[in-house]
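Yeah, one chain of the complex is gone here, protein chain that is, but the others are all in their spots.
For clarity, chains are labelled A, B and C in written order, and residue numbers in each chain start from 1.
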Amino acid sequence: MKALLTLGACALCLASLTAHAQETDTEKAAARDVIRKMADLEQSLDVPGLVAKLTGADAGRDAVVARTKELMDKELLTMADDIATHPEIGFTEKRSVAKLTDYLKAHNFDVEIGVANLPTAFVAKYRGSSGAPNLGVVVEYDALRGTSGPFHGDQHSAQGPVGLAAAVAMSEFLSRTHTPGSVTVFGTPGEEMMPPVAKADMHAAHAFDGMDIIVRSHSSSVTSRPAPGFGSCCMNIDGVKYTFSGAPAHQLTSWNGRNALEGVIHLFNNIDAVRSSIRPEARIQGVITDGGAAPNVTPDRTAADFYIRYPDEVYLAQVTEFVDNAAKAAALATGTKVKIDHYGKDRDGVNEGALAELSFAYMKKYGATNVQAQPGKPQGFEETGTVSRDIPGIGISAQSSLAPNHTYEMNADNLKEIGHTGFTIDAETMTAILFDFATHPEYRVAVKKEFDGLKALFGEYQAALKKTYTSPVVSEPK
Amino acid sequence: MKALLTLGACALCLASLTAHAQETDTEKAAARDVIRKMADLEQSLDVPGLVAKLTGADAGRDAVVARTKELMDKELLTMADDIATHPEIGFTEKRSVAKLTDYLKAHNFDVEIGVANLPTAFVAKYRGSSGAPNLGVVVEYDALRGTSGPFHGDQHSAQGPVGLAAAVAMSEFLSRTHTPGSVTVFGTPGEEMMPPVAKADMHAAHAFDGMDIIVRSHSSSVTSRPAPGFGSCCMNIDGVKYTFSGAPAHQLTSWNGRNALEGVIHLFNNIDAVRSSIRPEARIQGVITDGGAAPNVTPDRTAADFYIRYPDEVYLAQVTEFVDNAAKAAALATGTKVKIDHYGKDRDGVNEGALAELSFAYMKKYGATNVQAQPGKPQGFEETGTVSRDIPGIGISAQSSLAPNHTYEMNADNLKEIGHTGFTIDAETMTAILFDFATHPEYRVAVKKEFDGLKALFGEYQAALKKTYTSPVVSEPK
Amino acid sequence: MKALLTLGACALCLASLTAHAQETDTEKAAARDVIRKMADLEQSLDVPGLVAKLTGADAGRDAVVARTKELMDKELLTMADDIATHPEIGFTEKRSVAKLTDYLKAHNFDVEIGVANLPTAFVAKYRGSSGAPNLGVVVEYDALRGTSGPFHGDQHSAQGPVGLAAAVAMSEFLSRTHTPGSVTVFGTPGEEMMPPVAKADMHAAHAFDGMDIIVRSHSSSVTSRPAPGFGSCCMNIDGVKYTFSGAPAHQLTSWNGRNALEGVIHLFNNIDAVRSSIRPEARIQGVITDGGAAPNVTPDRTAADFYIRYPDEVYLAQVTEFVDNAAKAAALATGTKVKIDHYGKDRDGVNEGALAELSFAYMKKYGATNVQAQPGKPQGFEETGTVSRDIPGIGISAQSSLAPNHTYEMNADNLKEIGHTGFTIDAETMTAILFDFATHPEYRVAVKKEFDGLKALFGEYQAALKKTYTSPVVSEPK
Partner (left out) sequence: MKALLTLGACALCLASLTAHAQETDTEKAAARDVIRKMADLEQSLDVPGLVAKLTGADAGRDAVVARTKELMDKELLTMADDIATHPEIGFTEKRSVAKLTDYLKAHNFDVEIGVANLPTAFVAKYRGSSGAPNLGVVVEYDALRGTSGPFHGDQHSAQGPVGLAAAVAMSEFLSRTHTPGSVTVFGTPGEEMMPPVAKADMHAAHAFDGMDIIVRSHSSSVTSRPAPGFGSCCMNIDGVKYTFSGAPAHQLTSWNGRNALEGVIHLFNNIDAVRSSIRPEARIQGVITDGGAAPNVTPDRTAADFYIRYPDEVYLAQVTEFVDNAAKAAALATGTKVKIDHYGKDRDGVNEGALAELSFAYMKKYGATNVQAQPGKPQGFEETGTVSRDIPGIGISAQSSLAPNHTYEMNADNLKEIGHTGFTIDAETMTAILFDFATHPEYRVAVKKEFDGLKALFGEYQAALKKTYTSPVVSEPK
């Protein structure tokens, strides 16, 4: 569904990459050029060679990884269980943050709670750090909203303990061995909710500045890694809220009012009117969050919340303009007023094969199950696409459940062996990657080269799309 | 706005009675016949003569009225202030009901709390009662929902104390003088809300059975009385709720779902489509009470709440059928399902001039202010029209505020002299009417005759309308 | 349905005059003031006295009326039959115009065919005229569009011969007796169609300038006259055409186009959306005159034609603004463009009781049948309201058919005795009025005084309405 651009084992995929968003020859040519250059870039890196070398025997690495496992077994799986059984939804995760930051403080981290106006965000820096490379660990802790209360059906409960295990083990190693390098843990709240878009806001507040790599783990029912390239799981998204105001009146003399419910209804009608005038890959869906108070009073306030999606952000801008115009037209037609709030956005992220393939190799090495041979869609290590465009990194996904994400079954697996095993492998893999990144300068160079190359090609692709997506010429009515 | 049919001082009104709902000659003839017969009926009653005789000097009446005033001054205005400052919205009026029923119990009434599945409804019968005539007093006590909490902007807070003063004074009188007659107080909750429609439910549960007259008071910024006839303040109303179900799906594959929000939106669109095919006196307005949960999931449940109004209930049935068809069509078009719940209705009530003109004369006698010379629209003594069609009665409205109903200003007047004065006049007038009704058999006969006559004419008018409101013939498409 | 303001026998009507458009006290007061002043004006004129005096014995008048009858009997009923059996629809009435103007030329009229860019309009002035008063006769001749071709179901076929009879007889009289006065016949095409609005265009081109009175006849199934005042049969009307342009595309790639059919459809939807926000007396109806060419090409041109009506032109402006905004919003929402063409309008006309009551008296005197005792709604002597606001006049309607207007039955009556008799009475009445106007200076003064007075009151009423019809205040969305 995504206009993802990827490279890797999936040679046959190349043709289909452009199947969805690209219709015209110009569009296809734009994509083709970028794909070719991307193939050249990957070839030049020899990722398989790098991975083979790094995953070879290394006693230093093995010791740090063993310390990670020890922390998990002794303390942090218990903490994961505890958070799993005390779920808190986004932006209210006070107890969870306290648990995590208390642990970090106890392990020699300076902690700042409350970042970028987010009270449950935090940044924790190891006190004994010594300069670059700057190693970042992102952890999450918000629960899902279930019909009978919050629950950890996406296993964010374990992300904190996993990240803490790797961060503490690596910090101890760097400090003990006087290896240059600093570890920072980032607590990012409310992954499941927007607004606010926590990571984007933290990034805008420069919280991640200076990081050379960022790692994160996430629950999964398969062990997999993304292909190198740029993309996202679920298209580029604009989150927009439309609020209409009218004038109240008694139902018996409704002409003395202006009906804000008609306003919001015709927002939906106007969108439906142009669905055929928008490329079929678009996904526009909304809900009415305020549909009026009482039937005997003309509604004077209503609101709707929309997610607007398209495979690329260039045409997405056109789609969102259609929706904004639908709202303005609805207000004009109904004599109401509308406020448009672009409250959040998700964008394509960038993924480096040098990091992804290494994570894949380590997960297999540490015993990960249900391994998916082919790389998945390219996507950044975090869901907003904003951080992964600026800083290289990798999200680690060893199997930690038998059930799909966002299920009560996955929540139950939090406390079972499949969960505990997967979380531990995530922590070990995270540690190994950070170890290699900190101790192998040539690996850092390769990651940086790939990241810079992909970022440049992403810009090139977007520039080509901008030229391509022209608007039809509407002549004057006669 | 109402197809009210009335008689009285407003001779010029006759022509305009039929101005709104009646368009065709047939319709006008139907109304004309009824108006003529109604004029004959009123002529035969000599209401002015009755009123003049009853309001003349009567020491017995004056004593009971004085006792009413004493109760108000000593205890019940204080209770009114207390209820006004402890507002409770419909169907939660526990504290208010306790205050009222405690007082009634203390004054020798048997009290049953919880009637017709309404926990805050009550029926209180005087223990010393002795047969017919059965005198009913309706009291209300629910507050309005304000943006900053409940408030008594419609002064229902005083209705209980007013009714209690009259009920206690009359009971004492009947008992003391061994005059035949029984007093019952009806506590009817949630006047401002439906569903449930409290009085209709209580009536269906036979709570009011056997009453010969029912009285009630209501706050007002003018001192007025309705014209004899049938009608309502605000048209006949059907309250209907439409609930749509669809099938959920992720936004990315919305074709695997069915969108219940589109269902409810097209309910509104379908209604708008036929507004020109419905007589312009109709008032159809709704709100969306459930507009979907989250923009990334195809909404699978939505709901709307409608008030459908028309001057008469005969054509109203056609209007409501239009709206029901709009809902069924919306479901058919969107592949969703709809449940239709006709949860409540208000209908034309019947008003007897013999009671209304007497109440008007007494209110003036006891010093009511801002007197409106012309009678207002005919309407029953309660807002549902169901009770007043079966039992004669009168609603008493002496000025009790300088502000319109449903305002914070009227709430403030609860505690001021204008409120206290108006409530006291209401109580005195209510007492005087009940006294006359209990002690003057010829007055009871006149009220009964008028009630029976109007009821018959109402049926005649509705039968005539049924013949008149035909549907257009739609030919087969070719 | 009209906010007509009238005076006359219908004293009871006064109250109901304001029943429809006026809701607020301010509105009612505005109307009440004007009605009172209008009553004073009419009182001051003593129209009944005037009529009694003028319709008394007058040999001179009788001779001219006899000449009119002679012309009808000998030649002009034959011409009416001929035009009735050669129907021509609006703006194509070449043959009819030739018949009429040939006759006028033969009777000493100078004829100019083609006025105000209307090829079948004409102005014919009697050659022997001598100054004021200037007597205008309006004639029409367009047929209706029937499903099986044009037909004279509104009997415009006879209007020309009727007007010619009166014009020729009066011209001969004025010339022969050297009475000051001039006769002009105005041929006005296409009464049944707009655009163009023939009389408005001719008036704008100054064709009617200088007339002191204008007379016209019209077919009817009753003999009637309008009440004095201002109004129209069928509300004030704006005729507006909306043309949408989009961008064509093949159906398979419709996103390369912009769909003009969606544009015009949402014009209708947007209007439906605000029907409850517009006073219920409004009537807005349209048709889609161009709905796209072929289903496999995205429609790039569509059009709709609307009649927008309201009882007064002040609020009508608000209604038309709603509809224009509906069109602009539809274009904005669909990415199309719209052209708005306000192609025509009908407005309230002014009617003088001094002329109407005289015409009524003469029609009865000359034997008119099916006489309607009460005056009808006030309305000008022509349907656009533009000429009758500037020049006094009267439309004459003796019964000329047993059938309603615009029927095949009325067409058949063209050739029957009922038609011939009615047309002849129209011609006689027209002659008698022109005779009285030309020969009684005091009557001219009365007509002028009434006309000026009504015109001033009309302005006053409109000014009051302008203050009254405020727009609701819509607050900023929060």
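Keep in mind that, in the parts below, a contact is a pair of C-beta atoms (placed from the backbone, for glycine too) under 8 Å apart; a residue touches a chain by one contact, two chains touch by 3 or more.
Everything numeric here is computed off the predicted structure, so don't read it as measured data.
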| task | Please provide the labels of all shown chains that the missing chain touches. | result | A, B, C
| Option touching the unshown chain, where C:Ala29, C:Ala132 or C:Ile288 are the choices | C:Ile288
| field | Residue of B:Lys337, B:Lys365, B:His406 or B:His440 touching the missing chain in the full complex | value | B:Lys337
| Contacting the left-out chain in the complete assembly, out of B:Ala29, B:Val111 or B:Ala247 | B:Ala247
| task | Considering the whole complex rather than only what is displayed, give the residues of chain B touching the chain that is not shown. | result | 23, 243-247, 249, 253-259, 262, 265-266, 269-270, 273-274, 276-280, 298, 300-301, 322, 325-326, 328-330, 332-339, 471-478
| query | Since one chain has been left out of the picture, which residues of chain C touch it in the full complex? | reply | 1, 234-235, 239, 251-252, 254, 261-262, 265, 268-269, 272, 283, 285-296, 298-299, 302, 304-307, 309
| Those residues of chain A which, in the complete complex, touch the missing chain | 12-16, 19-20, 269, 272-273, 275-276, 280-281, 283-285
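Following the convention adopted for this analysis, only the chains that are shown with their structure count from here on.
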| request: Name the two chains that are joined by the greatest number of C-beta pairs in contact. | output: A-C
| note | chain A and chain B have mean C-alpha positions lying a whole-number Å distance apart equal to 58
| request: Could you please state the distance in Å, as a whole number, between where the Cα atoms of chain A are centred and where those of chain C are centred? | output: 70
| task | Quick one: which residues in chain B touch 2 or more of the other chains? | result | 269, 272, 283, 285
